[in-house]
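Below is one structure. I have some questions about it.
As you look at this complex, bear in mind that one protein chain is not there, while each of the others sits in place.
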Amino acid sequence: MIPAAFEYIRAGSADDAFAQLQRLGADARVLAGGQSLIPAMRFRLARPAVLIDINAIKELSNIGIDNGRLTLGAVARDCAIERAPWIGERRWSLLHDASRVVADPVVRQMGTIVGSLCHNDPAGDWTTVALATRAEVVVRGKAGSRTVPIDEFLVDSFTTAVAEGEMATAVRFPVPGDRTAGSYQKVERKVGDFATAAAAVQVTLAEDGTIRDAGIALSAAGPCAVRVSEAEALLKGQKPTAEVIRGAAAAASKKSAPQADLRGSVAYKKNLAGVLVSRGLRQALARLGVQS
Amino acid sequence: MRVSIKVNGVAHERDVEPRTLLVYFLREHCGLTGTHVGCDTSSCGCCVVVLDGDTAVKSCTMFAAQADGREVSTVEGLAQGGALHPLQQAFWDNHGLQCGFCTPGMLMTSYALLKHKPNPSETEVREELAGNLCRCTGYNNIVKAVRQAAETLQAAPVQK
Amino acid sequence: MNLQYSGEEIIAADKAAVWKAITDPEWVGRCIPEVVDVTVRDPTHFDAVAKVGVGPVRGNFKFRFELVPGASGDRMDMKISGGGFGSAVDLTAGADVSDAGGGQTKLSWSGQAVARGPVAAVGGRVLDAQAQKLISQTFANVRERLSRR
Partner (left out) sequence: MSIEATPKGSMGVAMKRKEDPRFLQGKGNYVDDLSFPGMLHMAIVRSPYPHAEIVNIDGSAALKVPGVKAVITGKDLEAAGLGWLPTFHGYDKQMVLAIGKVLFQYQEVAAVFAESRAAAADGAEAVEVEYKPLPVVADPFVAKQDEVLLRPDREAKTNHIYHWEVGDKDKTAQALGAAEKVIKQRIWFPRCHPAPLEPCGCVAQFDTMGRLTFHVTSQAPHVYRTAITIVTGIPEDKIRVISPDIGGGFGNKVPVYPGYVCAIVGALKLGRPVKWIESRTENLTSTGFARDYHMDVEIGARADGTVTALRVSTTADHGAFDAAADPTKYPAGMFGVVTGSYTFPVAHAEVDAYFTNKAPGGIAYRCSFRVTEASYAIERGMDILADELGMDPVELRRKNFVRKDQFPYASALGFTYDSGDYHRTLDVALEKIGYQALLKQQAEKRAKGELMGIGFSTFTEVVGAGPSKHFDILGIKMFDSAEIRIHPTGSGIVRAGTKSQGQGHETTWAQIVAEELGLDPQNIMVEEGDTDTAPYGLGTYASRSTPVAGAAIAMAARRIRERARKIAAHLMEVGEGDVEWKDYKFQVKGVPAKSVTMKEVAFAAYTNPGQNEPGLEATQYYDPPNMTFPHGAYVAVVDVDRETGEVKVRRFLAVDDCGTVINPLIVEGQIHGGLTEGFAIAFMQEIQYDKDGNNLNTNFTDYLVPTSLESPKWETANTVTPSPHHPIGAKGVGESPNVGSPAAFVNAVIDALSPFGVRHIDMPITRDKVWRAIRDSDPAKG
């Protein structure tokens, strides 16, 4: 299947890309990894008049940790996380888990984290991880760059805070403390499928072994990734007991509002939300040496 | 638009429509038909080629324009001086192919895999090949073949 | 796939004014969100080209509209068909027009979208968002433009 014709522009720098976007407005689409956009174009669901290719922009492929933030540029690939030297540290276990189940291993060579956030598929993986880790997205607009908390960034299915003529240039994850671990639990029909349901979990323990902080989010549980604030509140300050975990799981199951589709019924997906949050919490805690 | 892509070490400069997918550039503009098209959704991996020496990509989900000025390796470039690449030899020895349609993609994904993980476990091979579909072999023999090739390459690395 | 929507609009204009407006194809055409062009074919039929932009689905799409005014003047039905890329999208929308008192008029509308072909298979969820936007925004714009007067 062949896409509709379009004009191709290879941007040399972030400034260049942004200038082109400003000039072309709604007719243009930014091409990063293209792993969602190009198939959509082959089916002619997407037919942008102009593609602005940002893949060659070095400054946007950076991955770096500076003042308490892990920053990933707009063309940092999924596989780069999987291969990062620090990824083995338990504080990054949520990102590490997710980086191994996004799409398939070959698609991950091209696919980008920021691109997947901007696509904002209801069953996406990175959007869910970004919620649990309280990430923020750097968006470049007329008034310069601004930082948008992920909860505000994800507006609706396939809709984000990136307005026409704007572009997301990076995502920032707070560097967790060393008493932090996470887990990404995904049920998929096969490798390469979107989640039937998935749960991103990250917990930080206090000195006294109570949960200082928790991030809990669900995929395929609403118009876009869902934060289970009820579960987060429930966990905060508690000793990680089986009962607390059950409570968090129940909250997740209650919060989940999935669509029935070929991947499963509403009842099944709501059940999964609870099961996966509970498994995620247990694995995260196990990684912190706590058996629950 | 004009694009110049180095394929298996040879520069190919062509005028193409921006919408030309890399796989069709290789097949129809360079005459390298070893890279196949098996789906429209980036699912099957029949079209996998290696970009800049160590990155396996699905060439049906990339425009030729994106590869302008870069190096692409295809299945046609694996054998050197008439000698099969250890991966090709191992697929042959272990009956790792039947209809042959997925084989080029399988070989190129495996090629990139061994650049990153020279000695993968059976599970790692199964994980890393999960972006390539095969309808004929049931994968057992493909996994065997990749591990045999890994051993051969570690014993006597191929220059390239 | 088969999707259903419904809603209600209170318009600061009397029923006669509302009825006059929503039976005018040109006028209704201009209420379609992101409309680029309206071509009236006859008093009850018009084509509209609208800009669609949800997620990956972007571009100008052509829709054919048919207005089916109820004889009694308090029901308006609308048939909308669009398509392209070997797909078909059929939308139907209907509104009960009633006096809401105080010179205001109530539009209680409901609509459904049926999509067929690749667009449903591949873009189902995207389409849902788009169809909902098309129908609900159209009625919202009806209120907007009439209330502004």
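Just so it is clear, A, B and C label the chains in written order, and each chain counts residues from 1 on its own.
In this text, contacts are C-beta pairs under 8 Å (C-beta built on N, C-alpha and C of every residue); 3 or more make two chains touch, one makes a residue touch a chain.
If you're wondering where the values come from, they're calculated on a predicted model, not measured in any experiment.
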{"item": "Displayed chains contacted by the hidden chain, counting the whole assembly", "value": "A, B, C"}
{"item": "Residue of B:Val3, B:Leu22 or B:Cys46 touching the missing chain in the full complex", "value": "B:Cys46"}
{"item": "Hidden-chain contact residue, picked from the options A:Thr196, A:Ser219, A:Ser256 or A:Gln283", "value": "A:Thr196"}
{"item": "Touching the absent chain when the full complex is considered, from A:Pro48, A:Gly73 or A:Gly264", "value": "A:Gly264"}
{"item": "Residues from subunit C at the interface with the omitted partner, ascending", "value": "1-2, 83-88, 114, 116-118, 120-122"}
{"item": "For subunit A, residues in touch with the removed chain", "value": "1-2, 4-5, 44, 104, 187, 189-193, 196, 262-265, 267-268, 271-272, 275"}
{"item": "Touching residues (missing chain, whole complex) on subunit B", "value": "17, 19, 24, 27-28, 32-41, 43-44, 46, 74-76, 78-79, 84, 88, 91-93, 95, 97-104, 107, 125-127, 129-143"}
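Please note the rule applied: only the chains that are shown with their structure count from here on.
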{"item": "Overall pattern in which the protein chains touch one another (line/ring/star/complete/other)", "value": "line"}
{"item": "Busiest interface, counted in C-beta pairs", "value": "A-B"}
{"item": "Whole-Å gap separating subunit A and subunit C, where each centre is the average of the chain's CA atoms", "value": "35"}
{"item": "Inter-centroid spacing, subunit B versus subunit A (mean Cα positions, whole Å)", "value": "29"}
{"item": "Residues of subunit A whose C-beta touches two or more other chains", "value": "4, 39, 41, 43"}
{"item": "Sites on subunit C at which at least two other chains make contact", "value": "122"}
{"item": "Complex interface listing, subunit A residues touching subunit C", "value": "4, 26, 29, 36-37, 39-41, 43-48, 119-122, 156-159, 223, 259, 261"}
{"item": "Touch list for subunit C against partner subunit A, complex", "value": "51, 53-59, 84-85, 118-119, 122-126, 128-129"}
{"item": "Of subunit A, residues touching subunit B in the complex", "value": "1-8, 10, 31, 34-35, 38-39, 41-43, 51, 53, 55, 83, 100, 103-107, 109-110, 191-192"}
